[in-house]
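Before anything else, here's the structure in question.
A single protein chain has been omitted from the complex, and every remaining protein chain is retained in its original position.
As written, the chain order gives the labels A and B, with residue 1 at the start of each chain.
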Amino acid sequence: MDGNLITAILFATVVAGTPLIIVALGLLVNERAGVLNLGSEGMMAMGAVVAFAVTHHTGNPWLGALAGMAAGMSASLIFGVLTLTLQANQVASGLALAIFGVGLSAFIGKPYESVALQSVPAVRIPFIADIPIIGEALYNQQAMVYLSWALFWTVLWFLYRSRAGLVLRAVGESPASAHAIGHPVVLIRYLAVLFGGAMAGLGGAFLSVFYTPMWVEGMVAGRGWIALALVVFATWRPLRVMIGAYLFGGVMITQLFIQGSGLQIDFPAQFLSSLPYWATIIVLVVISRNANTIRLNSPASLGKPYRPEA
Amino acid sequence: MATRRNFMLTAGALAVAAALPLASFAQDVTKIGFVYVSPIGDAGWTFQHDLARTQLEAEFGDRIQTSFVENVAEGADAERVIREFAASGHKIVFATSFGYMNYVERVARQFPDVAFLHATGYKSGANFANYNARFYEGRYLNGVIAGHMTKSNVMGYVAAFPIPEVLQGINAFTMGARSVNPDVEVRVIWVNSWYDPGREREAAMTLISQGADVITQHTDSTAPVQAAEERGVYAFGYHSDMSKYGPTAHLSATTHLWGDYYVQTVKDVLAGEWKPTNLWGGYQQGMIQLAPLNDAIPAEVKAQVAELESQLTAGTFHPFTGPVVDQSGAERLPAGAVMDDETLGKMDYFVQGVASRLPSR
Partner (left out) sequence: MPDFPLRLEPRAEPSRLMSYLSPLIAVALTLLVGLLLFSALGKDPIEGFRYFFINPVRTLYGLSELLLKATPLMMCAIGLAIGFRANVWNIGAEGQFVLGAIGASGAALYFSGSDSAMLLPAMVVAGALAGAAWAAIPALLKTQFNANEILVSLMLVYVAQLLVSWLVFGPWRDPYGFGFPQTEMFHDAALLPILLDGTRLSFAFVIALAMLALGYVFMHRSYTGFKMRVAGEAAAAARYAGFSAKRMIWIGLLCGGGAAGIAGMAEVAGPMGQLTDKVSLGYGFAAIIVAFVGRLNPVGILFASLLMALLFLGGEQVQQYMNLPSSISMVFQGMLLFFLLGSDVFINYRLRIGCAASV
C-alpha cells in the first residue's frame, strides 16, 4: 500500500468516526449520571434535519450546528420530563423517543430532501499538516473534527478533574447518598440528559451539514444505536470511546476501499456492508463477556429511576 | 425552496379537491395519477418523471388533472396507493419504479377501464403497458468523453445494485471510454441503495482516493458530483443535469426525458385509441439526451460526440456492437454483430476494462 492510500483511508476513517465520538461522549456523560437514554437515533435525526434547515436558510453551518444542538436538547427534554419527573420507564421512553425523532425528522425534513448545501471547507492546520502520511489525514480536516477532539479533552477533564464531574459520577453511582449529602440529583440528571441530547443533535448536524452535506430521511442509519453500543464497549471511559469510534469508522471505510481496489475477493457487497454491525456485536460480546468488568465499570444506578424521598 | 413548497401545496390542494366525493368535475377532465418512489427534489429519477408530468399539464391544460404521491415504498403497501388512484376515478396511472410491477398488474386486472403504465418492468396486460429508456446509449457517450478527459486512466463508478440495467450502463461506459483510450480501467463500488447520499459520497471519495479522476454514478443523489467538485476531479451526473452541484466537475450527464412519451400516451387515451404497447426508447424516441457539455471538453471531442449522437438518432450505431469481451476474456458477441434486446436485458457480466469484480452469486 502506498502512502497516499494510507492517508486516504486514515482521513476517511477519522471523518466517519467523528459523529460517533460526539454522540457517544454525550451519551457517556448522560449514562454516568445514571440515566440510560436509548433515544439517540431519534435525537440525531432531529439534530440533522434542523441543522440542515437552518444552514440552508442562513447559509451559516455554525448556526446550523447550534440549531441542531438545540433540537437534540429539546428532544432529550421530552425524555427527561418522562423519566425524571414522571418516573416513566427509561428503556420504553428512550425507544419512544427514537421512533418519534426519526418520524418527526422525516416529516419536517420533507421540503429539504434532495436539496444540496455548499460543502464546508476543511481547515488546514499549518506546519503539522505537512507531516508525511498522517498530516494530511489528521490536520487537514473539517473544524468539527477538531471540535470532537476538544470535546474529548473537555469531557475527560470534566469527569475526572472537576468537582462538578465528581458530583455527576456520585449521582450515577448512588443517587440516594448523593441526595443525602445535599446534591440536587434530579437537576443534575436533567443537565446530563440535556447534554446528551445536545451532543446527539450536534452529531446529527455533522452528518447533514458537514459530512454529506445533504438531508435524507433515515440518513442517521443506525449511528445512534452504534454510539450507544460504543459507550458499553468503552466501559464508560472517554478514551475508549475515541478508540472504538475510529475502529468502527475504519471498518465502515475499509469495506469501501476493498471494493474500489478491484481485489479479487469473492464476498457479496451486502456482506461487506454488514461488517460494521457484526463488528458492533462482536465487540459487545467481548466486552460484556466478563460480567465483572461491566459491573465494576458501569454506573451503578444506570437505568434505575430515582425519586428523592421527601 | 419557497417556490417549490408553494407548488407542492397547490398540487396538494388540487389533489384534495379531486378526492372530495361532492366535488363534481366536468366529465371531460381526465384525472391522471403518478406514483413516485422517492421525493421529487431538485434532480434525479423522480424529478425527471415530474418534469414530464408538468409537461403534460402545460400541453393539455384543464382537460386533464394530475396528482402524484411521492416516496411510495415498493412493498405491499404500494398496491393500496395504486388502487386508491384507480378507485377515485383516475383514468391513467403512471407507476414509475420497478418494484410496483406486480402490484400494478393486480390492480390493473381489477380496473379494466384504467390505463396503467409501469416504468422499467417487463410485464404488461390488456390495460397495462411498460416503458423504459436505453440509458446505456448516453452512458456510452459519457464514456467516450471520459476516455478523452482522464489523465490517470482510472475511472470510478458508484453503482446501486448489480441488475442488468446498471450493468449495461457500466459496460457501455467502459466500452465508450476504451473506444478512444484502450488503457482505461473502471472501478465500481456498490452502495446497495438507489438513494443514500452519505454512502454515495463515501464511495466517490474512496474512488477518487484510489486514483479515479472521472466519477460517475448509477444512484439517485447529487453527492458523487459534489464530492468530485470538492476534490477537483471530473464527474458525470445521472438522470438529471446535475451541473449546478459541480459547475467545474460536471462534464455532462445522461438524462431521460419522459415528457413526449407521456404526452403521446395521454393523447391516445383521450382519443380512445390507446393500446398497451411496450416501449424501450432511446435517442431515436428522444427519451435519452446528454446534459450540456462542459466547456472544458475540447471541440474535437464535442464533435465526435455530436457525430455519435446523430448516428444513435438515425439508428445506425449501437453501443453494444461486437466484439463484446467479458472480464474472463470470453467473447460474448462476435465482431460486427449487434446485441439484441433480450440478450441486453439479461446482461450479468462486466466487460473487459472494468477492474472490479461482480459480487458472486
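Note that in this section a residue touches a chain if its C-beta (ideal position, glycine included) is under 8 Å from a C-beta of that chain, and two chains touch if they have at least 3 such contacts.
For clarity, every value in this text was computed on a predicted model and none was experimentally measured.
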Candidate in contact with the missing chain, chosen from A:Q118, A:S177 or A:Q270: A:Q270
Full-complex contact with the absent chain, from B:I163, B:L270, B:I297 or B:V325: B:I163
Sole residue of B:D42, B:E57 or B:E79 that reaches the chain not shown, by the stated touch rule: B:E79
Contact partner of the left-out chain, one of A:I6, A:A92 or A:A180: A:A92
Sole residue of A:S119, A:Q259, A:T280 or A:S301 that reaches the chain not shown, by the stated touch rule: A:T280
Contacts of chain A with the absent chain, listed as residue ranges: 38, 42, 78, 81-82, 85-89, 91-93, 95-97, 99-104, 106-107, 110, 184, 186-187, 190, 217, 222, 225, 228-229, 232, 268, 270-271, 273-274, 277-278, 280-281, 284-285, 288-289, 291, 294, 307-308, 310
Touch residues of chain B, complete complex, unshown partner: 8-9, 11-12, 15-16, 18-19, 67, 69-71, 73-77, 79-81, 84-85, 87, 98-99, 102, 110, 122, 161-164, 167, 192, 345-348, 359-361
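The working rule: only the chains that are shown with their structure count from here on.
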Chain A-chain B separation of Cα centroids, rounded to whole Å: 37
Of chain A, residues touching chain B in the complex: 4-5, 8-9, 11-12, 16, 56, 110-116, 119, 207, 211-214, 216-217, 219, 221, 252-253, 256-257, 259-262, 264-270, 273
Residue ranges of chain B in contact with chain A within the complex: 1, 4-5, 8, 38-44, 47, 71, 156, 185, 187-190, 192, 195-198, 201-203, 205-207, 209-210, 221-223, 226, 229-230, 245, 355-357, 359-360
